[in-house]
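A single protein chain has been omitted; all remaining protein chains appear in their positions.
Per-chain residue numbering starts at 1, and chain names A and B are given in the order in which the chains are listed.
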Amino acid sequence: MKLTLKIWRQKAPNAKGRFETYQVEANPHMSFLEMLDVLNEELIAKKEEPVVFEHDCREGICGTCSMVINGEPHGPMAGTTTCQLHMRHFRDGETIVIEPFRASAFPVMKDLAVDRSSMDRIIQAGGYISVNTGAAQDANAIPVDKDTAAHSFDAAACIGCGACIAACPNASAMLFVSAKVAHLALLPQGKVEAKRRAQAMVKQMDLEGFGMCSNITACEAECPKGISVENIARLNREYLSSALGSETVA
Amino acid sequence: MSWFSDFLASSIGRKVVMSLTGLFLIIFLLIHLAGNLQLMDFIAHDPADEPGKAFNLYAKFMTTNPLIKAVSYLLYLSILVHAIQGWVLWSKNRKARGSQKYAVKVNKVADGNSFAASNMGWLGTIIFIFLLIHLYQFWLQMKLGKLPMAYYDGEEVKNLFFIVSEAYESLGYVIFYVLSMVAIAYHLDHGFQSAFQTLGINHRKYTPMIKWVGRAYSILIPLGFAVIPVYMYFFM
Partner (left out) sequence: MSLDSKTPSGPLAEKWTRYRGTMNLVAPNNKRRIDIIVVGSGLAGASAAATLGELGYNVKCFTFHDSPRRAHSIAAQGGINAAKNYANDGDSVYRLFYDTIKGGDYRSRESNVYRLAEVSRNIIDQAVAQGVPFARDYGGLLDNRSFGGVQVSRTFYARGQTGQQLLLGAYQALSRQIALGTVEMYNRHEMLDLVLVDGKARGIVARNLVTGKLERFAAHCVVLGTGGYGNVFYLSTNAMMCNVTAAWRAVRRGAYMANPCFTQIHPTCIPQSGEYQSKLTLMSESLRNDGRVWVPKNPEDAKAIREGRKTGNDIPEEERDYFLERRYPAFGNLVPRDVASRAAKIACDEGLGVAPTGLAVFMDFSAAIERYGKSKANAMGLHNPGAEKIRELGEAVVSEKYGNLFEMYEKITGENPYKLPMKIYPAVHYTMGGLWVDYNLETNIPGLFAIGECNFSDHGANRLGASALMQGLADGYFVLPYTIGQFLSNEIRTPKFSPDAKEFVDTANETRQRLEGLMNVKGSQSVESFHRRLGKIMWEYCGMARNAEGLEKARKMIRELRDEFYKDVFIPGSLEEYNPELEKAHRVADFLELGELMIIDALNRNESCGGHFREEYQTEEGEALRNDEEYTYVAAWEYKGWAEEPALHKEELAFENVELKTRSYK
């Protein structure tokens, strides 16, 4: 299949970027990234600079791949990362527009690669359970209701790719943050510091310059792991109960 | 009170303010509509026989009862806070999104009305402009303007009905009014259920009901408002 690609090219973080148009011959069994590999091989053969895009596991789990394809983070297929998107979902002769994730908190580094370290800093602010190695009791000491554990897992399935932020018209990180808050708050082990966690993570999220959630749900629609906005409501609950209900004044 | 100002300044705090003021305004709309429906009492009466009596008496009650007065100040505050906070959020969110926009724009959402959800700022602004005109035309006249008087059983009452029905004789105004109601409908369609989500009220069993009620509310209330001028334009 013959494709026309319009790809965002940008030399460096502060350089001016623009769209470049390329033609590429693809095969329907290829993954989207393999199609870009083919393009890059052709560019290298012409001694041109290949398109920089981030990727690693190519199994849809590491969360490294990150582009916006025809206006959608990770492309048009629901529940699919770019690396798992296959060319059979595109038409022969189609023009595909490829852009980086865009948000003020995700500065472009080069071409399609963006800096997502803001998400790490949010986790560092409190996205964990404070337990030192060796301090744990027997794993079966606290039973956890199967449905609750499953619920927690659904939230924990977040791969930290940032598609929710890229998709949100407000560039809000609430789905990402709420997934971690919900994952941990639902488990008895994480419940203990749930209030402190919600406070700290929201504070960091605000510092990083993400937008505010106006419940548009574009995040859930574009999330490759189908993380639900139910988690955002849970985060709001946790935050309200800690900001207004807890006696800790900090 | 630093904890409280911190809370109000946080992203979730700001949204909670939007949610609570929004819910208050949602309730206000219902009461306002109940009042407006009294404009229609001419249907039951002979038009020659004291048109607008029920409405005028209601208007008098609303402007003089001390309890209603107190609530009305809360209402003005809510409107202002909701609008100003809304604009602040709008501008902060635009800044967060960044100056470089996507070349291809897709509005896919998991649930609800994507048009309404992503245009709350514009819709709110339209509603605010409508509100200014609306307040100038009726509320300010009622408070300060020179209204003709009506007399019911010897009681002197400002004849608000008169200027309302006068305004509704203009086709242009009726159209403007109806379009504003459409904006309110969209604003409500997203705002109603969104207010609950922001407060953390999301439950697999009950949220579908909230959404259903919200959808019905966002259609019926603005429809109720819009029917009155249209009906009066054509039938009075």
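What we mean here is this: a contact is a pair of C-beta atoms (placed from the backbone, for glycine too) under 8 Å apart; a residue touches a chain by one contact, two chains touch by 3 or more.
On a predicted model such as this, the values are computed, not experimentally measured, just so you know.
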Chain not shown, its touching partners among those shown: A
For chain A, residues in touch with the removed chain: 12, 27, 29-31, 33-34, 37-38, 41, 43-45, 47-50, 52, 54-64, 77, 79-80, 84, 86, 88, 109-110, 113, 115-117, 119-120, 123-140, 143-146, 149-150, 152-153, 156-157, 159-160, 183-184, 187, 189-190
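One rule holds in what follows: only the chains that are shown with their structure count from here on.
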Chain centre separation (chain A, chain B; CA means) in Å: 37
Touching residues (chain side chain B, partner chain A) in the complex: 3, 6-7, 10-16, 89, 92-93, 95-98, 100-112, 114, 117-118, 120, 190, 193-194, 197-202, 204
Touching residues (chain side chain A, partner chain B) in the complex: 6, 8, 17, 19, 68, 70-72, 97, 99, 102-105, 167, 169-172, 174, 202-203, 205-206, 209-222, 228-230, 232-240, 243-244, 249-250
